[in-house]
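Apart from one protein chain that is not included, each protein chain of the complex appears where it belongs.
Every chain is named by a letter (A and B) in the order it is written, and numbering of its residues begins at 1.
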Amino acid sequence: MTLGDEVRRAVSALAEAPAQVSTGEARGTTSDLTIDEMLLLHSAGWEPVDLVYGISWWSIPWGAWQWTTGEVQEASNAFAGAVDQAATQLRESCQHAGGSGVLGVEVGVRVSSHHVSIELTGTAVRRIGGAAHRFEFISDLSARDFVLLTRTGWWPLGLAAGASFVIAPRRSAREWAAQQGQNVELPNLTQALYLARERAMERMQRAGVTMKADGIVAVKLREGRASSNVRVIQFVAIGTGVHLREGEHRSVSPEMVVPLDDLVRQFDVKSLRASGGE
Amino acid sequence: MASTAGEELPEAASRRLAESAWTSGLSVADFASCLDMGMRPVGYVQGYAIMQWSWFLSTGGFGTPTGGIGGMLGGGWTAGPQRRGQYLEQWQCPHGFVSAEHRMYGANYELTWLEESWATGWGLAMARMVDEARGLGATGIVGVLDSMRPFVGGMTVEFRASGTAVVVDGAPTPASPFSTYLSGQRLAKLIEAGFAPVSVAATLSAVRMLGYCITHYQLAGANVGTWYGPSAGGVAGVGPVDQVNRAEAAARRLARERVRAQLGADILHGATLERSEREIGEGDLSIQCTLKGTRVRRFKDFDPLPDAAPVVRLT
Partner (left out) sequence: MTDRAGTSGTALPDPLTTPPDQGHLPEGLPPDASRRLAELEDRPGHKGMFTSDLSVNEFLLIKEVGFHPLGFVMGSSIYHLGIQTRKWSQSQELSKLTEAMYEARQLAMDRMDAEATELGADGVVGVRLDVNYYEFGSDTAEFIAVGTAVKAEDGRSYRNRQGKPFTSDLSGQDFWVLMQTGHVPLGLVMGTCVYHIAHRGLGQALRATGRNVELPNFTQALYEARELAMTRMQDEATELGASGIVGVRLEEKSHMWGGHTIEFLSLGTAVVKSDGDFTIPQPKTIISLDG
């Protein structure tokens, strides 16, 4: 069947009775996967179930930002609490929908002077033809990465996240005057930011240890101003904890290829002149 | 969704569509793809609607706890216009005293006025676009773009929908042209995979969170426990803001339920869930979620693809 035949067949199917009786299986599922991702998942024996989410706001007492310098412990605690709660909601949402894992999780982190909010949105998935027995994973890996990774024996477990928040230090006038004209490292500041990064990483690692991961892949370290009205720098480290099932890594053995085309669709110009398209 | 069957198209639109040269919003690649699929573009179609849009009106004006002087202190208060089955949750202050600064009551409720206004506006814009396509004898509309933006004068918004109407030669013309956000390769693969596009589907949910005392203090960053003493049911400085969390969850749940209700047994493909928030006052938020996608229906089974071979390109 050519593509044109398929399209005609699709349209004919629509022209038939539009109102369909709801079968037990399809209950109006929602999926944010692209068609490529869906096809890839299918080829690995998985299917999308529903769009799921988890969201949590945690408050931070206003005093935390004012009185301390260096790391703001309350903000990192709030972050950890919010991630935990959002992840729990996401998991429950997935299990309720009948999925055994969540893929493609987008992590939204918003920090304001009085709260941290974590928003997780992803696609619940399950093995084709099997009921979900137990919950297996949450991951920010795309469907494509999931298929590739699981082929080699590595399976995602959960999201590992860690954050630290540092009040951006200012130098005193005296410090400034003394350092004018000098090319010199500023050890205090260096230490402060370096440690903040390390702590964010360490908290992420701890999350990995808790879920008994063999490793954390695709770590993204975001850093920058936490919000526009607070002089705070945030370091957020997020990755997916993974576990090597069967204890051995299976090789992918990729082939080297040299593509002989520029990646532009080639089509037959003659088809444009005919009014039908085929 | 509002239907405009029987209503005439604006005169300007009829003139444009009567001209013979068609326009299309498709990119060159998508255009070529359409032809490959046997879809012949026949015109660029659009629909508009301008709706009244007001936060003030949607929150019920002066009668509700936002600014009402008598609203906060004791007595009754209204949570805005009620509709049966609409989401509403209420909270009451656990502390033992009353003061002008202390919010005794709080609530999360749906902003039904806003939701209905959006649904009407979006629906009208879509319906008019579909009507234009029907007038051209189109089989469907691809590459739909929809948008909403403030219009001049403040409390109005303009809803707009546009797309490229196509005809599939050799196929029956459906009663209503199909519509989809997709075009080009993605649409082709969707159909090859066995899904037929039915229509675009979208919904907006809006939930207002009027904080009661504890929520208010949490969002203001106060450590309620120390202010009122441990016996006053205080909340530690770092902790979940329950009322807001419930409002967020409700907004998303409502959006998903509403879209599901439109789907029947079909699937929403390529869904996007967007969330935005508006701070109306201190401890007073409104949260909106839009959920959009293309409603698709299975028309055949398909064989799963064979395992893809991994390659490393040398470019």
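A few comments on the model shown:
Everything that follows uses one rule, which is that contacts are C-beta pairs under 8 Å (C-beta built on N, C-alpha and C of every residue); 3 or more make two chains touch, one makes a residue touch a chain.
Because the structure is predicted, anything quoted here is derived from the model rather than measured.
Seen in the complete assembly, the chain not on display touches A, B. Contact between subunit A and the absent chain runs through residues 68-71, 73, 141, 145, 148-149, 152, 168-172, 174-176, 178-195, 197-199, 201-202, 204-206, 208-209, 213-221, 223, 225, 231, 233, 239, 249, 251-261, 263-265.
Even with one chain removed from view, subunit B keeps its contact list with that chain: residues 29, 185, 310-312, 314.
Rule of thumb we're sticking to: only the chains that are shown with their structure count from here on.
Subunit A and subunit B have centres, each the mean of its CA atoms, that are 23 Å apart. On subunit B, the positions that touch subunit A within their shared complex are 29, 32-40, 139-140, 168-175, 178, 185-186, 188-193, 195-198, 218-223, 235, 237-241, 244-245, 248-249, 252, 256, 259-261, 263-273, 275, 291, 293, 297-300, 304-315. On the subunit A side of its complex with subunit B, the touching residues are 3-4, 6-15, 18-23, 26-36, 38-40, 42-45, 51, 53, 55-64, 74, 77-78, 81-82, 85, 89, 113-115, 119, 121, 147-148, 151, 252-259, 264-265, 267, 271-272, 275-278.
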